[in-house]
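What you see is the complex with one protein chain gone and the rest in place.
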Amino acid sequence: MTLMQNAITAAPLLSVQGLTKRYGPRIGCADVGFDLYPGEVLGIVGESGSGKSTLLSCLAGHQRPDQGRILFDGADVLGFSEAERRRLLRGDWAYVHQNPRDGLRMGVSAGGNVGERLMAVGARNYAAIRESATDWLGRVEIAADRIDDRPSAFSGGMQQRLQIARNLVTGPRLVFMDEPTGGLDVSVQARLLDLLRGLVRDLGLSVVIVTHDLAVVRLLADRLMVMKSGRVVETGLTDQVLDDPQHAYTQLLVSSVLQV
Amino acid sequence: MIEIQNLSKSFTLHNQGGVAIPVMAGAHLRVGPGECVGLVGRSGAGKSTLMRMVYGNYLAGAGSIRIGELDVVTAEPRQILALRRAVLGHVSQFLRVVPRVPTLEVVAEPLLRLGVAPDAARARAAELLARLNIPERLWRLSPTTFSGGEQQRVNIARGFAHDYPALLLDEPTASLDAQNREVVLRLIEEAKARGAAILGIFHDEGARDRVCDRLVDVTGFTPGLAA
């Protein structure tokens, strides 16, 4: 029972309370709260305009919420200075964009893309940087001999895997993902999902993943948060929310999807 | 180990006029360590619903489901996740895996999640797959392409990979040939022998008679059907 004890006594890594973001009179997201524990994957689902992307950008520090608190490892992130916030974004946090072009430097080689975060935190040994980059390319199943190729020469799936390697190389504890399988073919999606699952398990990552694809969260997320019109309408274990949805909207969402 | 008290459940179909369908009321059940309890009752009586509630897959309306020290009905999601990882195993009828993942990894995964060393986890997975007569040449392939019987055996191997103190078995011997059925029954007997509490649905009467210590008829918990 020790594992159970650990899981239950650990403090949340990310604690969000009353998060609200308005765009003038329109609500981006309202009164969102949750706790994310180490090693947990939280899926946020909802249709376009449900506020899931607004929520993610507020969480990741891309936008400033109007109200609420975000505690990371006990520290009030919204009270951070710009310098502290950006240090977080290149150290303990990572952000995987839907479009890999937004998260990669397209004019820089694969190795340079992976190495950038290392150099940003002070790595100054070329051989060591290159070794880490090679190791990480391997972990995301990119052949070592592609290390000096630019991402523009990669397929969409490879670009996305490269973006993940670039994000994880500094060992972040919390990863935000915005529709990471969005633009990919189904077969490529499966490979990426498998990869992500393995990385989450092996590195003990905590993940907040936003998607409209219920199949993705079924396979990746431990817990689910369903959003509609900027508000959280239902939360729970992923399989419980998908198999026994309580809220009218979730029932509609689940029943609208071909077998997940 | 598993103790259910006064459990009830209804489904509310919001998109069909908000109709509420009560499916269970006043369910009581107890499974001790080393005991196997079989759920019986005609189709639709709520055997699977009850199993799913015990696993936390369906939300209970009222009552309690204690597994060890945790009440699944009131537990936090992460507590249920921890319970599923370490305490409560589940062999369902359907194999749900990420496509492309090799069979050996599928079976080893519950152990890897528990932090077992990869080599040890894979060795245990290989042992179970061999016992369940999955040819070694298939271990590197994804089970999504396997036959129904093979998928079922992969699912069983995965469910027995870790020595869970409590186990839920949903028709574990369905679609198996005699030889493999025998292997599965032995696995269940071994689990009982090491003290696991098992709650199962067995349509295979021979299997039920052999491994179950008691039977519970869920018809008694079904609103409108109770005698």
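We just call them A and B in the order they show up, numbering each chain from 1.
Simple rule for what comes next: a residue touches a chain if its C-beta (ideal position, glycine included) is under 8 Å from a C-beta of that chain, and two chains touch if they have at least 3 such contacts.
Simple rule for what comes next: contacts and distances are computed from a predicted model.
J.: Assign the chain not included in the display its UniProt protein name, restricting the answer to "Cell division topological specificity factor MinE", "proton-translocating NAD(P)(+) transhydrogenase", "Quinol oxidase subunit 3" or "Alpha-D-ribose 1-methylphosphonate 5-phosphate C-P lyase".
T.: The UniProt record for the chain left out of view names it "Alpha-D-ribose 1-methylphosphonate 5-phosphate C-P lyase".
J.: Mind giving the shown chains that are in contact with the missing chain?
T.: A
J.: Which listed residue, A:Glu40, A:Glu116, A:Glu179 or A:Asp239, touches the chain dropped from view?
T.: Going through A:Glu40, A:Glu116, A:Glu179 or A:Asp239 one by one, A:Glu116 is the residue touching the chain not shown.
J.: Take the complete complex as the reference. Which residues in chain A touch the chain that isn't displayed?
T.: 82-83, 86, 90, 105, 107-109, 111-112, 115-121, 124-127, 129-130, 147-148
Keep in mind that, in the parts below, only the chains that are shown with their structure count from here on.
J.: Roughly how far is chain A from chain B, centre to centre by C-alpha average, rounded to an integer in Å?
T.: Centres of chain A and chain B (C-alpha means) sit 31 Å apart.
J.: Enumerate the contact residues on chain A facing chain B in the complex.
T.: It comes out as residues 1, 3-4, 6-8, 37, 40, 187, 190-191, 193-194, 197, 201, 218-219, 222-223, 235-237, 239-240, 243-244, 246-248, 251-252, 255.
J.: Mind listing the chain B positions that touch chain A in their complex?
T.: Counting only chain B, the residues touching chain A are 11-15, 52, 56-59, 68-70, 77-83, 85-87, 96, 98-101, 109, 112-115.
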